[in-house]
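Let me begin by presenting the structure, written as structure tokens, before commenting on it.
A single protein chain has been omitted from the complex, and every remaining protein chain is retained in its original position.
After this line comes subunit A, so read on.
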């Protein structure tokens, strides 16, 4: 589990410990399994697999690669609004149960509308934890 308050700048590799953000590459949404029966997929299903990913404001399970370190992939749950990591875990492990947040309200925090009356009602990612990881990263994150 990362140290409290670890944000981008310092990322905790589960194998190497906390390292500078510049050593890592983001690999997009975690737990997107390769289709079990590719030949059965419709065009719509392929589009979903190739191009559609969750993009929540709040906690998001995503893959990271420790490019300039151990070169291993791992998963992390990170809050995309405040950039705080809630968990790091091995690539083949299920998404951990959400641990208690170190900051009140951080789960649905919105930088533009703090303490809005509706913030508690923000829909959350309906992603189901899946034990299989995708075999290859998508092109996402390679756009720099």
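Quick note on the criterion: contacts are C-beta pairs under 8 Å (C-beta built on N, C-alpha and C of every residue); 3 or more make two chains touch, one makes a residue touch a chain; residues count from 1.
Rule of thumb we're sticking to: contacts and distances are computed from a predicted model.
Set against the options "Enterobactin ABC transporter permease", "Peptide/nickel transport system substrate-binding protein", "Sarcosine oxidase subunit beta" or "Homoserine O-succinyltransferase", the UniProt name belonging to the omitted chain is "Sarcosine oxidase subunit beta". Residues of subunit A in touch with the missing chain: 8-9, 21-22, 25-26, 28, 43-44, 46-48, 50-57, 60, 62, 78, 80-83, 110-113, 116, 118, 121-124, 126, 138-141, 143-144.
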